[in-house]
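A single protein chain has been omitted; all remaining protein chains appear in their positions.
What follows is chain A.
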Amino acid sequence: MSEFIQYTLQGLAAGGFYALSALGLAVIFGVLGVVNFSHGACYMLGAVISAVLLGELHVGFWVALVVVPILMFGFGVLMERLLVRWLLALDPLYNFLLTFGLTLILVEAVKQRYGVSGLPYEVPAGLTGQVSIGSVNLSTYAIFACLFSVVVCVAVGLLLTKTRIGMIVRASTEAPERTRALGINVGRWVTPVFGFGIALAGLAGVLAAPTRAITAEMGSNFIIILFAVVVIGGLGSILGAVVAGFLVGLVEAYGIAYAPTYAQIVIFVLMALVVLVRPSGLFGREEVA
């Protein structure tokens, strides 16, 4: 029994992290309708920038947690202004291809500059070791990463649903003409929302740095799991991304525990089942225009 609890807790810990990582993808998709394939690469950039800050400028984890999302926000703003914006009016496939190409450039650029073996990063002081209750124990850092992720997810959810800014953003995307008619500059909101989504990817990268291999390729595999999370949760649904993040974390942990070879396949079996039963995902809206 204690083993089962152990697996469950590990699944939840991983799930919280998946939720945060998928959140930016869901925000950008939900608000702009852009499938940002470069989300994995932005996650990788977040981790790489953290490692470079630590290695070359001796800037630690806690500062990186603030600085990196700000830098990535700037990167997202540039990306939207210079590239994504021009394709918004076209078929979403164009922006998907654009961000796909951008991913290849970012990954190769990091390889050129920092090699392929990866960069070192330490667990921040104070978050090392484990927390044990009876025979069940979890790494302190995993607990921190999970709780931090949940707090960010809730905050983003509240921001979009309970504040005036959130209301404007949602109105701007769901009924741009009518929102414009009410005197709101719709175009103004697209850029910061995109930047915000990219900042969230960078934030997930910072959180990953102490516990995962920091390499140019770290996002390439991860983005697949994130797509599974947003498809299961419902495209563009923030609540869906969070619930699906935990669900995927749990399914993965049980998969590893009871059928290790199939640990990753079960995630996609789950995705297929959800899509079969509810094509728009657990929390997605059915065919709204």
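The criterion applied here is as follows: a contact is a pair of C-beta atoms (placed from the backbone, for glycine too) under 8 Å apart; a residue touches a chain by one contact, two chains touch by 3 or more; residues count from 1.
Basically, contacts and distances are computed from a predicted model.
Peer 1: Can you match the unshown chain of the complex to its UniProt protein name from these: "3-methyl-2-oxobutanoate dehydrogenase (2-methylpropanoyl-transferring)", "Alpha/beta fold hydrolase", "ABC transporter permease" or "Lactate utilization protein"?
Peer 2: Of the names offered in "3-methyl-2-oxobutanoate dehydrogenase (2-methylpropanoyl-transferring)", "Alpha/beta fold hydrolase", "ABC transporter permease" or "Lactate utilization protein", the absent chain's UniProt record gives "ABC transporter permease".
Peer 1: In the complete assembly, which of A:F37, A:F194, A:F246 or A:F283 touches the absent chain?
Peer 2: Per the contact definition at the top, the residue touching the missing chain is A:F37.
Peer 1: Among A:I70, A:L93, A:A109 or A:L273, which residue is in touch with the absent chain?
Peer 2: Checking each option in A:I70, A:L93, A:A109 or A:L273, the one touching the absent chain turns out to be A:L93.
Peer 1: Give the residue, chosen from A:Y7, A:F194 or A:F283, that touches the chain omitted from the document.
Peer 2: A:Y7
Peer 1: Mind listing the chain A residues that contact the chain we can't see here?
Peer 2: Chain A touches the missing chain through residues 3, 6-7, 10-11, 13-14, 29, 33, 35, 37, 91-93, 96, 100, 108, 111, 115-123, 128, 130, 132, 137, 139-142, 210-213, 215, 217-218, 220-225, 227-228, 230-231, 235, 252-253, 256-257, 260-265, 279-280, 287-289.
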